[in-house]
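Missing here is one protein chain; the remaining ones are kept as they sit in the complex.
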Amino acid sequence: RDQLQIAGSSTVLPYATIVAEAFGENFDFPTPVVEGGGSGAGRKKLCEGVGENTIDIANSSSRISQSDIDTCKANGVNEIMEVRIGYDGIVFASDIAGPDFALTPADVYGALAAQVVKDGALVANAAAKWSDVNGALPAQDILAFIPGTKHGTREVFDIKLLEAGCKATGAYDLFFAASTGADEAAKKADAVKACHGVRTDGKSVDIDGDYTETLSRIAANKTAVGVFGLSFYENNMDKLKVATIDGIVPSVETISKGEYPVSRPLYFYVKKAHIGVIPGLQEYIDFFVSDDMAGPGGPLAAYGLVPDPELAATQAAVAAGTPMGPLE
Amino acid sequence: MKDQVTENRVQTDTSKISAKKAQVYYGENHAIKDVDVEILDKTVTAFIGPSGCGKSTFLRCLNRMNDTIPSCRVEGKILLDGEDIYDARVDPVQLRAKVGMVFQKPNPFPKSIYDNVAYGPKIHGLTRNKAELDAVVESCLRKAALWGEVKDRLTSPGTGLSGGQQQRLCIARAIATSPEVLLMDEPCSALDPIATAQVEELIDELRSQFSVVIVTHSMQQAARVSQKTAFFHLGNLVEYGSTDQIFTNPKDPRTESYISGRIG
Amino acid sequence: MKDQVTENRVQTDTSKISAKKAQVYYGENHAIKDVDVEILDKTVTAFIGPSGCGKSTFLRCLNRMNDTIPSCRVEGKILLDGEDIYDARVDPVQLRAKVGMVFQKPNPFPKSIYDNVAYGPKIHGLTRNKAELDAVVESCLRKAALWGEVKDRLTSPGTGLSGGQQQRLCIARAIATSPEVLLMDEPCSALDPIATAQVEELIDELRSQFSVVIVTHSMQQAARVSQKTAFFHLGNLVEYGSTDQIFTNPKDPRTESYISGRIG
Amino acid sequence: MNLGLLVTVILVLAIAGWIIGRQRAVASVKGDIRKLHSLPGYYGHIVFLATAVPSLLVVVLWILVQPALIESRVANLIKPSDIPEGSSQSLVMADVRRIANGLDAVVAAGLPEDQLASMRADFSDVRGRLAGVGVAIGSNVSNSVFIAAKEYRSAIKSSAMMMTVAALAIALAGLAWSLTRIRPEFRARNATERFTMSLLIASSLIAVLTTVGIVASLLFESIHFFSIYPASKFFFSTVWNPKFGGGSDLGILPLIWGTLYVSFIALLVAVPVGLMSAIYLSEYASKSVRAVVKPLIEVLAGIPTIVYGLFALITVGPLIRDWIAMPTGLGNSSSSVMTAGIVMGIMVIPFVSSLSDDIINAVPQSLRDGSLGLGATPSETVRQVVLPAALPGIVGAVLLAASRAIGETMIVVMGAGAAARLSLNPFEAMTTVTVKIVSQLTGDTEFASPETLVAFALGLTLFVLTLVLNIVALVIVRKYREQYE
């Protein structure tokens, strides 16, 4: 085969296609074939072995796990390069014609969690309107479209919003206290798990499809709030109104400065054994992390990728072909 | 039997069905030409004529079964009790309930023997309960001389019967709805002499109440059961008259030669 | 005609088909019981018997058409020219090419009249070219007394014919393959006397080369065309012998009563 | 000789064999084909098959086996020291193959063969040369790899040569042998038919093999799943709540319930509408109406499901919510089982309508005549005579529609939502097994986790479930089938 084969996260997919397209245009190599299919499937394919009928790069919206590394090892994929390409911001947005939302993790937790604190005790969440959660919020029925449990975004949502809100409202402590776990760690795990519990009475709706589905759902339910990726929101600013979190408006700038809390790193993983065998692989990864592409002001940032402040280090590692070390 | 026929003749002068200049076309093929005929009530009328002369076609006109053949077109008037059956107001369903039919090729439904016979009474709601229906089925099968052969296998499919049995089943099915006119297209063609005799007896019995039209290739049969006979030839009704007259003293040379060539 | 028959009888003593203790079951139903029969070459054999007695069933055994009925099971031996036709090595296709069949219910292919007749010769490669095929089709249709009626519409579908025409078409189709044995299940049931006579003539003609088995309900027909007659009753072969003997001097009382009850 | 040419030559030989075989057969009986056992064409078929089939089989086998043989031979030329660290034999072989192909291009571009033979990787810039003809190599070429590539190239060439010779020889042998066998009494038809029969049997085996393949490919990972997740919880838990970091509840019951519920509603829409359309088209409509309407309805089956999904999400969902669910107080969600079911029902209408229409049309007219002749109305005829006679086909059509409904994802995702729930209320959101198979399999979760592997267990369970449903359907059809003559 002549072209690179890339698979994995659908969050990274748009960035990968932008790079692949530019790569095909400006180099003598064929345009790489970029597949979606999800981070898990991508890493699975990466770890299937070395050889022409396996992929070269796996895109991932979360860090590779030890079990994947083990599978890789078992199949003879010993060296993998980890490349962090930047950050993905995650935003709340509602219909453009609706009221403004200024949320905090505590608000989100109060509106969407299964159990909330009321008068110092845990009760099933009964809030019907946003104003029930926080008087400053609009008196609008709660209806939120959050990513389904298969999405990497959901993990970020769970940790950065629910868990944070859980802690902020004191629910975490109550969960911790109520846990029957044997030791500290088990209790902690129980509490965290309880914090991630989302109400199931239809006010919070899991979306298994992509952001376009969330957008369509908001079009069908004008009062709803949805969770989007920053880049998706930036492409649909005329239809969506973004909510602030802790008073910060999400944007490439606020996220790269670390002001806006909800974001996650994006990666791709390169099968080192294929470098030097599959034509164009080294060139592609160099090109990807070059300032022209992934740097601030590059096309990826223009599309909504939050550039990595440590891009220079990544570039050096990529050029040197440094494989990733063991997971911390 | 013969004397019975003569005896009955007087009462049967009212016309039940009359055709006026009936024409039938299959596409371009002019199958029935200018047929005028009066079929009397309480009479058995026999249609005879060489194969392919249009007997079945004309028979099918009388209860509008021709409607199901797309290429078929009927012109002229056919009156039942003085009413044009091709009138737009006529519901062919009601017509066919009055004018029953036994087809030339036995076509039992792929249902049980019982259901085959019970079908008509059921759709017309002629019986009030299961027992009555059973009785109707039994009496019809008896009349059609089939009861003895099938009484132990009423639930087995009608299509698993022998050719002659199927034919009798179709006769039983047709009389089960007690139509006013019964059209029978060669009802005895696959029957042995004894069964034929039984069916002929049935026909004679039916005549006391209804009008029966029967197509047959057997002159003897026509002579035996019918009071009136119509001879068709190449789509024309050549001669129509009392059976006696047709067989003893035909007016048309074609009738003459057809009858005299009898082998049958 | 009669004398012709007597004249020919001497030459026809070799057995063509012989059945030995043939049994046929439809599921549980024992339709043919212990039938032993020798069907002679160059002879017309008639099967008679009341409707439902097993004539068609036995006929279908002779060329293994019963194979197509899933519930049907044949036991005993049936030999054609001394070879068991139910032997595993026998190719039923070849058998059926030798033993042709006309079914009780006419079943033309939904193809043109020409193709109906030409089908057999085509698949058996009996003709070398179109002209020969045309000739075969014409001669078969002529023999089946159908040519006059259909010569202008050879390309129209065979299913658009009248009942009797379809029956003759099936006869034409069967003789087109020139089988060695021809099985005819009530070939004249839907035919008028003249057509019947023509078909009978055909049967007589065929006899000079082939063996013909014919099922009929008409005693007269059996007497006219056959040299041998077999009488079936309730699945048993009651009596088998020369036609003359069966009709004039039946040995079995059942035969006697069936024949004497003749009406047909 | 390249492959295409070889196949063409064999086919030409076979066709020639057909003609000769036919002629010989005719000649053997001096033109009187009546003396032949079979039609002359069948003798031709036999020669054709004897010529083409064995030789093409050889070609296919050769192509399948050759790479493995050659590679193992060439692989011996590569010393372990030539394999860079972290790489593998197979990757080096990939390079060898690419170089070998590149060399073909170089030769085609004008390099004489002898010069190539003396070319060495350590003295000339092989990579550059190959790049010059448009073949990209990932890194510089070591000499032993280069030698292996040359060896590979010549092995391929000689093997191709041998294959050509062998295939042609077999073709010719088959041709000669079959021609000698032509005698008038040779049962050519039976022989051809035996061949055809074996093709027919082989075809039906494919369906069986597919099943084996499906079960096998699901079984392995399912076992893996059950080894890390308790089967009892999977089958009997009423909670479906996968989590990212483990600790998920993966009970299949709500999913099965959703599947059955959605499919049931879909059939509730599709069967009446489809069957009535079929009946109308075959029994009442004129030929011209039928000719237009039937293909039009079939377009419904060809519209991509994403369109239906959006239709459910944007149009039907809010409509049902605002006009039915909200007024009756049964729910206020725009995605509901009802929405998905209705839209899915529309999608599968053609499965029922077109297939049933064909089967209804095949019921002999004489049956209709029989019923109409008794004074039945057309509708009575249809319901009591035609439909029972057409039952097996109609049930087949309905099953096909149900199968389609069970296997659908997009409409369910957009119409019914993604929430697994056990509820009787059709105006609530639910989801199906298939949706979860797709979403768990393509999600961002780790592959080896129960959250992903559950997809295989779901697939296997669904397989067994539908198998049971199909057996029930078969039994019902057997019981009520009415076989016409």
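When the chains are written out, they are named A, B, C and D in that same order, and each has its own residue count from 1.
Convention: a residue touches a chain if its C-beta (ideal position, glycine included) is under 8 Å from a C-beta of that chain, and two chains touch if they have at least 3 such contacts.
Going forward, contacts and distances are computed from a predicted model.
Its record in UniProt calls the unshown chain "Phosphate transport system permease protein PstA", which is the match among "Phosphate transport system permease protein PstA", "Na+/H+ antiporter subunit E", "NADH-quinone oxidoreductase subunit L" or "Dihydroorotate dehydrogenase B (NAD(+)), electron transfer subunit". In the full complex, the chain left out of view touches A, B, C, D. Note that of B:19, B:32, B:46 or B:85, the residue touching the chain absent from this view is B:85.
Of the candidate positions A:74, A:177 or A:237, contact with the hidden chain is made by A:237. Within the complete assembly, residues 80-81, 83, 85, 87, 89-91, 93-95, 97-98, 123-125, 178, 180 of chain B touch the chain that is not shown. On the side of chain C, the interface with the absent chain consists of residues 63, 65, 68, 70, 92-94, 96-98, 100-103, 105, 107-110, 119-120, 123-124, 159, 170, 173-174, 176-177, 179, using the contact rule stated above.
The chain not displayed touches chain A at residues 1, 3, 5, 7, 10, 13-14, 16-18, 20-22, 24-26, 28, 30-31, 33-37, 41, 48, 53, 55, 96, 209-212, 229, 231-232, 234-239, 292, 299, 302-304.
Definition applied: only the chains that are shown with their structure count from here on.
Centre-to-centre separation of chain B and chain D, using mean CA positions: 56 Å.
Inter-chain spacing, taken between the CA centroids of chain A and chain B, is 83 Å. Shared interface positions of chain A, i.e. residues touching 2 or more other chains, are not present. For chain C, residues that reach two or more other chains under the stated contact definition are 105. On chain C, the positions that touch chain B within their shared complex are 26, 48-52, 54, 56-57, 104-106, 149, 153, 160-165, 168, 185-186, 189-197, 217-220, 258, 261-264.
Against chain B, the residues of chain D that register as touching in their complex are 287, 364-377, 380, 384-385, 388-389, 482-485. On the side of chain A, the complex with chain D involves touching residues 2, 9, 28-29, 36-41, 43-44, 50-52, 60-62, 65, 67-68, 71, 76, 78-79, 148-152, 154-155, 158, 189, 193, 196, 200, 202, 205-209, 213, 216-217, 219-221, 272-282.
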